[in-house]
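Just one protein chain is left out here, and the rest sit where they should.
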Amino acid sequence: MTPLRVAVVGVGYWGPNLVRNLFELPTTSPTWVVDPSPAARQRVTLRYPSIREASEIDEVLADDSLDAVAIATPVSTHFDLAARALRAGKHVFVEKPLAASSSEAVELIGIAETRGLVLMPGHTFLYSPPVVKIKELIDSGEVGDILFVTTSRVNLGLHQPDVSVVWDLGPHDFSILRYLLDELPATASALSRSCVLPGIPDVAFINLTYPSGTIAHVELSWLAPSKLRRTAIVGTRKMVVYDDTATEPVRIFDTGADLPDPGSFGEFRLTYRSGDIISPRVAATEPLSLELAEFAEAARGASVRELRSSAQVGLDVIRTIEAVERSLAEEGRPVQVGIEPHEERVER
Amino acid sequence: MTPLRVAVVGVGYWGPNLVRNLFELPTTSPTWVVDPSPAARQRVTLRYPSIREASEIDEVLADDSLDAVAIATPVSTHFDLAARALRAGKHVFVEKPLAASSSEAVELIGIAETRGLVLMPGHTFLYSPPVVKIKELIDSGEVGDILFVTTSRVNLGLHQPDVSVVWDLGPHDFSILRYLLDELPATASALSRSCVLPGIPDVAFINLTYPSGTIAHVELSWLAPSKLRRTAIVGTRKMVVYDDTATEPVRIFDTGADLPDPGSFGEFRLTYRSGDIISPRVAATEPLSLELAEFAEAARGASVRELRSSAQVGLDVIRTIEAVERSLAEEGRPVQVGIEPHEERVER
Amino acid sequence: MTPLRVAVVGVGYWGPNLVRNLFELPTTSPTWVVDPSPAARQRVTLRYPSIREASEIDEVLADDSLDAVAIATPVSTHFDLAARALRAGKHVFVEKPLAASSSEAVELIGIAETRGLVLMPGHTFLYSPPVVKIKELIDSGEVGDILFVTTSRVNLGLHQPDVSVVWDLGPHDFSILRYLLDELPATASALSRSCVLPGIPDVAFINLTYPSGTIAHVELSWLAPSKLRRTAIVGTRKMVVYDDTATEPVRIFDTGADLPDPGSFGEFRLTYRSGDIISPRVAATEPLSLELAEFAEAARGASVRELRSSAQVGLDVIRTIEAVERSLAEEGRPVQVGIEPHEERVER
Partner (left out) sequence: MTPLRVAVVGVGYWGPNLVRNLFELPTTSPTWVVDPSPAARQRVTLRYPSIREASEIDEVLADDSLDAVAIATPVSTHFDLAARALRAGKHVFVEKPLAASSSEAVELIGIAETRGLVLMPGHTFLYSPPVVKIKELIDSGEVGDILFVTTSRVNLGLHQPDVSVVWDLGPHDFSILRYLLDELPATASALSRSCVLPGIPDVAFINLTYPSGTIAHVELSWLAPSKLRRTAIVGTRKMVVYDDTATEPVRIFDTGADLPDPGSFGEFRLTYRSGDIISPRVAATEPLSLELAEFAEAARGASVRELRSSAQVGLDVIRTIEAVERSLAEEGRPVQVGIEPHEERVER
């Protein structure tokens, strides 16, 4: 089978990683780079002379031999570029977040479904070996029911001039939570502060509830004394710590509190377990490569295959961000996730 | 000067530490232990044969030579015991929290003030050398304005049968925050779950705002894969990490984001500083000893001296807990701190 | 059965721990404390009023009801005290090292054997749960053959005025190595320096070879930037790290290099394994309590039972120290272990 022919739109900071992986994968081939900056394009074409250049997407979409478009531009342009590419009959991969609003995302999903095309947001962490390992542990029942999750994603920099830390870092954690817990949050409430740039929140404390009863806390910040990428998952059977900065990124604790014996006349009696701790071997595969391979596979047999980083996940992530932003606008009031503001009736 | 003669009421888990420190301090002397359990009393008197025993406080309060009472009983009994001791003319030290409600605390403060007696809650962390060191750093201006604080106090156990993790662990962090920030929170909003015992929250995520603009997140839990006692304080000049489990409990980071140069035509330009990190030497003095020494000093010259762990701090801690509980009861709605529920008018 | 009646000789720094454990164990009872310092004795008898005092051992050895003597005095006095106690028919427990020379140790062993008495040196680490766990792992074959061991025992202080770091800290590591490897070193070579006090080596680097082919490096120091208690054991199947300062003192690494496939035409081809890492749950029992319980058990049925911290282990530890000292005296030349200097013929 010939490799999937993909145009990469936007080759600033992240786009070149898409080009490299599309080049190295046997099932894909980067055929165009699109960027208004000649310098940015040249950094790519010098290295990959076989790739054609364009400053603008129209010429590229007219190329009948092109199968797909991968978009790595600022989020405000995602909808327009993706919509045009889909309407031109191309499969579309969009860096996260999928779009700038849930209504945009819903519309893109509609266009893709109508035309039977693949629309995939780039939630790369869902292909990261530690996250996949934890998902397997949860699915196997080893962790038990998930009681709560806390996660911190903080370090110094990089402030964005036009987007909050919630839009910038939130998609990572919201997509991981969506994947691991397999449910959309019921409510979100949040507190933030714009410490450095007025009007640009750079620290946020987010509390989430889930229909299953699980609760979660997400801390996001561009201002922190040291880098933290730590997620603790507390289950009824085991606890798991995922630290993306550690040499042992996944640690499984056979630790917990066992419920009171029902025969003990209601007497208060808890047993605490504190057993072995295991750091399972985790492969070092590059998540982006796995992700693009899945995109190519789906594009080749689109209708059947369900994507891990599906458009639905992308939409759910945006719905979570929107709920957080709404709560921030209402001084931390808990708001429902996935409901349009005018529809909402939170019980008070 | 003769040492302050103190009766210790309650010698179960914590009380014996009071006895030992009162025995070792030159300015105090434990003269009575009061506990309904003969075995508990005997564990103390075997070691300190000079101490007198009583099963009940009345006989002790009738001892005219007694100067003060130190209370280490369940919180539900604090008000009654403290009120009786104050009315008998004794200075009172009460283990944290000061009382079971802010109205009880207000009443105790009134009784003590009327009689010119010392009333002191045992917020021991305010005498812990790392906390004192951080307070000095903040007061000296080295940290700058406090932008935000995050703090985690989690580990496995010990579930209490009748009190939530907020009442059990919250006083530590709320008193530390009150001391370091020198202000009462404006609002609190919280999320919790009763994972093990029905109706007893054992994990809580608490967001606080302060009049100065500082925000804080407090994570409390009796269920966690490993012990965490970590507080990060992000200031405009420096950042401080306080880790009570580490051999270097205080670490000062010369780290931050410097605001855009005003002359740069509004262009977006941030500079990140990431300089030296210092772990200052911190003394290993026992906080409880320092705390009881201050109590003795105040009791000797009561009217003048302001206590670090003052009754006002004790009241403010309870007000914070009550606001958290109210927010929990209202599904996470942010509520005002320090205002009686019926008076509250949160702006929405 | 009545508890073993034990006199504790020397209640300065370590002796009180012997008293406490002998008091708490059901099978032992401390009946005398012997110390020239009345203050030292009183610190014990205040707490345990039932124990009798003596300034000198003679009166105590005359007590027919006494079963055993536990010695925690400076090493230079071990031989004389232990010999007198054995000759008086008492079982003897001696804090490590057993004696000040291997000839003293050999003589004590002879006296004990002649009289059918227990003679036990206090190599407490052999009862430490992490060490016992590692011994089990080795004995089970899980680690494979031991290729090499490296161990560091360093921190700041406490310089001894009359004894080198080798005599002070060496017994810990040499007894652990003797227990885990179950063999006496063949040769020792060492380098040291007296950094602070002239003539008192306070840092030593020791290389050991073993008959089985295992090699070991032992680093000892009273001068170090931070406390290290780390032992790495590299086996043909697995590797183990024992860190006595860590919350996870034993970690098992499924890591190694697999030998070249013989069928590969002599081609150079190694496979590296790097699998799961396990931190097994280790109990928190006090080693000294387990050690004294074993002493009591042996004293009750002496002839049968083989002690883990046997007199032979104590002798082997001294032989290792003596070889190290001899190598130091000869500027690091490797010397044979367990051979009297005049007998030695090292092949060159």
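By written order: A, B and C. Residues from 1 in each chain.
The criterion applied here is as follows: contacts are C-beta pairs under 8 Å (C-beta built on N, C-alpha and C of every residue); 3 or more make two chains touch, one makes a residue touch a chain.
All values reported here derive from a predicted model rather than from experimental measurement.
Trainee: Out of C:D64, C:E306 or C:E331, which is the one that touches the chain we can't see?
Mentor: Among C:D64, C:E306 or C:E331, only C:E331 touches the chain that is not shown.
Trainee: Which listed residue (C:S102, C:N207 or C:S289) would be found touching the missing chain in the intact complex?
Mentor: Here the residue in touch with the unshown chain is C:N207.
Trainee: Write down which of C:M239, C:A296, C:L315 or C:V337 is the residue touching the left-out chain.
Mentor: Looking across C:M239, C:A296, C:L315 or C:V337, the contact with the absent chain belongs to C:M239.
Trainee: Of the residues B:A83, B:I278, B:A293 or B:I339, I need the one that contacts the missing chain.
Mentor: Candidates B:A83, B:I278, B:A293 or B:I339; residue touching the omitted chain: B:I278.
Trainee: Taking the full complex into account, what residues of subunit B touch the chain not shown?
Mentor: 248, 254, 274-281
Trainee: Residues of subunit C in contact with the chain that isn't shown?
Mentor: 147-148, 150, 152, 156-157, 159, 161, 187, 189-193, 195-197, 203, 205, 207, 209, 213, 215, 217, 219, 221-226, 232, 234, 236, 239-241, 251, 253, 255-257, 259-260, 268, 270, 272, 274, 330-334, 346-348
Trainee: Contacts of subunit A with the missing chain: which residues?
Mentor: 47, 226-227, 247
In the analysis below, only the chains that are shown with their structure count from here on.
Trainee: Suppose every chain is reduced to the average of its Cα atoms; which one is closest to the average of all protein Cα atoms?
Mentor: Given all protein C-alpha atoms shown, the central chain works out to be B.
Trainee: How many angstrom lie between the CA centroids of subunit A and subunit C, rounded to a whole number?
Mentor: 55
Trainee: Distance from the CA centroid of subunit A to that of subunit B, rounded to the nearest Å?
Mentor: Centre separation, subunit A to subunit B: 40 Å.
Trainee: Counting only residues that touch at least two other chains, what does the list for subunit C look like?
Mentor: Answer for subunit C, listing residues that touch two or more other chains: there are none.
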